[in-house]
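The complex is shown incomplete by one protein chain, all other protein chains being positioned as in the whole.
Let's turn to chain A:
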Amino acid sequence: MTAPPQGPPPPPAAPEPMRPRVQPVKVNPSDYMPLAGGLRQTGQMFALAASVLRMTFKRPFQVRELIQQFWFIASVTILPTALVSIPFGAVIALQVGSLAKQLGAQSLTGGASVLAVVQQASPLIVALLIAGAAGSAICADLGSRTIREEMDAMEVMGVSPIQRLIVPRVIACMAVAFCLNGLVSVVGVAGGYFFNVALQDGTPGAYLASFSALAQLPDLYVGQTKAVIFGFIAGVVAAYRGLHPGAGPKGVGDAVNQSVVIAFLLLFMVNLAITAIYIQVVPPKGA
C-alpha cells in the first residue's frame, strides 16, 4: 500500500545539468615523453624520403616541373658556389702547402690539396649552398602553399603533392648538386694550383705530378656520390619542413630556418659516416 502524497509538490525537475566545462583529459603517454616528438619527426622524415624514392618511378613523371626547378636551383646556386669555391680552394692550398713545407714534402702538395678539395671541400660547399640557397627557397615555397591549403586541394583532387611537387624538387637538387660538384672541384683545384704556384713558389710540374701520386679516380667518384646524397638530404629536409610548417606565416618562417639548420647538421653527420666507410673500403693510394 502506498501512502498518498503529502507535503508540497516536488519542485519542478531541475534542468539537465550542463556537461562540465572541463572534459576529462585523455592522456596520450607519448605527449609527455620529450624524446617521442623528436623520434616521430625523424620517422616521418624517413617516411617522406621513402615515398619520394618510390614515387620517383611512378608515372606520369613531372618533366616540366623538374626542368623548371633544375633551372631555378641552378640559377640561385651557381654564382655563389663559384665565388665560394675559389677562396676555399686557395685556403686549402695555402694551408696544405705550408704544412707540407714544414714536413719537407712540398712535392706532394698538389696531391694533398686535390684530395682535400675533391673529397671533402667540394661536396660540402655544394651541399651547404644547395641547402642554404635552394633548400630555403623550396621550404618557403612549399610552406606557404601548405598554409594556403594548396597541398590539401591537390590531395583532394587525387593528385599526390609528393609526386607532383616534391619528387621533381628533390631530383633537381640532386642533379644540380652533381653538376655543381664538378664545377667546384675544377675551380677549387685550379685555385689551389694558382695559389701554390704563384704565391708559394711551388713548381707546376710537381703539383700536377703529385695528383696521381696520392689521388685516385675513386676519390672523384666518392665526391660526386656524396654531392648527390647531400642534394637528396637537403631536398628531403626542405620538403619535409615545408609540408609541416607551424601555424600561420610565422610558422613558415620558422620552418625555413629549421630546415636549413637540420639540413646542415645532417650533412655533416652523413659526411662523417661516408668518409669513415670510404676510407675503410677504398684503401688510400700507396698505403
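Here is the rule we go by: a contact is a pair of C-beta atoms (placed from the backbone, for glycine too) under 8 Å apart; a residue touches a chain by one contact, two chains touch by 3 or more; residues count from 1.
In the analysis below, contacts and distances are computed from a predicted model.
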Consult the UniProt record of the chain that does not appear here and report its protein name from "Molybdate transport system permease protein", "Imidazole glycerol phosphate synthase subunit HisH", "Pyrroloquinoline quinone biosynthesis protein PqqD" or "ATP-binding cassette domain-containing protein". "ATP-binding cassette domain-containing protein"
Touch assignment to the omitted chain, from A:160, A:203, A:225 or A:275, lands on A:160
Could I get the residues of chain A that touch the absent chain, sorted low to high? 17-19, 21, 23, 25-28, 31, 144-145, 148-150, 152-160
